[in-house]
Structures are given as structure tokens and as C-alpha cells.
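A protein chain is absent from this complex, but the other protein chains hold their places.
The block that comes next holds chain A.
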Amino acid sequence: MVIDFPFLWESFTTLLNGVPLTLQLTALSVVTGAVLAVLLALMRVSNRWWLDLPAQAYIFVFRGTPLLVQIYIIYYGLSQFPELRHSILWPFLRQAYWCAALALALNTAAYSAEIIRGGLLSVPAGQIEAARATGMSGFLLMRRIIFPQALRQMLPGYSNEIILMVKSTALASTVTLMEVTGIAAKLISQSYRPIEVFICAGAIYLAINFIVVRAFAALEYALSPERRPAPASTADQPEKARA
């Protein structure tokens, strides 16, 4: 097997055309998924069974079934109902783009909800009691004490979830979307050279996820002043503190 470098470069530049769609699908699903996830997490920690139970059921279904199956059900399954095809939702669901974005968002919401719940529960009860003792309650307590610490706690888990989402967008190629993997499949079908094309596709996902990893590392650093050494030693070994 000899790697053909001009072809490798040509594949790489062609695959770059799919990057905007990959990023769009990731961004759209992560943002809408996060909104839904916060709602689900609050329902889970509400201590009211009629809020907790539906959230639990949702998370069970969307974590327990493969994303590919969810995409197929939303794209091919829903379109089999004439009632839906004549509804106001059809202009959206007719398009593969919205079907894929919807499936990705619903899926990530289930996982993220549990990550957020974990973050919320990690805030020590003593701190909440202390905050209540000083007169904080409700939204003020959430904003000043719980959310900042929960956010810091959930970052490692949530960065995992974003990385998984970047990679999951590859499944959108199964419903005709021409993102990086969709273009890769087409290139292979024209050239029959899977190695070069998949190496390039892999490198592109790696590059995107490198940026995601660094962004979360920077955010973690910014949100953890207590873990950084005192200012005097920071001058000596700033890199070590970051690691």
C-alpha cells in the first residue's frame, strides 16, 4: 500500500467543504440540547415525582437506544405518516438537515441532563445550608452558590459529551447529508481508495476535537482559581499548574 500524497491533499481539500455542515449540526444540536438538558436536570432534582418521572423516562429512552435508530425513526419513520406529511411540521421534517439536528439534540439532551444533575448534586449540602443561614434562597442561591460550582464540576463530563457530538454528526451522512463523512463516502465511491480518504476525514475530526478539548481546558482553568498555586509560584511554573 503506497500512500498517494497528491490524492491525499485533494481528498483533504474536498472534505473541508463538509466542515461547515459538521460544525453547524454540532452547534445547533449542542445549544438546543443544552437548553432541554437544563430543564430535564431541574426536573430530576425537583423532588417532585410528577416532574422527575417523565424526565427519567425520557433519559431512559434516549440513552438506551442507538442514535442511528433515532435518526432513522425521525427521518424515515415519521415520514410514513400521511397526517404528519400534511401538518405544519412537514416543511421542517421534510429536510434531512432538521431531522438530523433534531435527533442529535434530543440525544445529547438525555446525556447532558445526567451530567448537569451530577454537577448540581456535587455541591456540598453544608454550603447550601450556610447560604440559607445567611438569607439566600431560590434563584439567588442557585446563581451565587450552586450553578458556579456545578458548572465547574460538570465540565470534564460535558467536554466528553461535546466531543461525542462532533463525532456523532457523522451519522447524518446516513440520511443523505453531505457533511465530512458523507463527502468521504462519496469520494471513496469514486476513487475506491478508502485509506487516504478516511485518514483525511479522521484528521479533520481530530482537529475539530483538539479545539474543543483546548477550549474546555481553558474554561476549566478560568473557573478553578482555587486549584491554581499562589501568585508567587505561578510565575515559576505556569504550565504545570494548567496541567
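The rule we apply is simple: a contact is a pair of C-beta atoms (placed from the backbone, for glycine too) under 8 Å apart; a residue touches a chain by one contact, two chains touch by 3 or more; residues count from 1.
Keep in mind that, in the parts below, contacts and distances are computed from a predicted model.
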{"item": "Options \"Transporter substrate-binding domain-containing protein\", \"Anti-sigma regulatory factor\", \"Methanethiol oxidase\" or \"SDR family oxidoreductase\": UniProt name of the undisplayed chain", "value": "\"Transporter substrate-binding domain-containing protein\""}
{"item": "Candidate in contact with the missing chain, chosen from A:65, A:87, A:137 or A:189", "value": "A:189"}
{"item": "Listed residues A:9, A:76, A:92 or A:221, member touching the removed chain", "value": "A:76"}
{"item": "On chain A, residues whose C-beta touches the chain left out of the figure", "value": "76, 79-80, 85, 94, 96, 174, 176, 185-186, 188-190, 192, 194"}
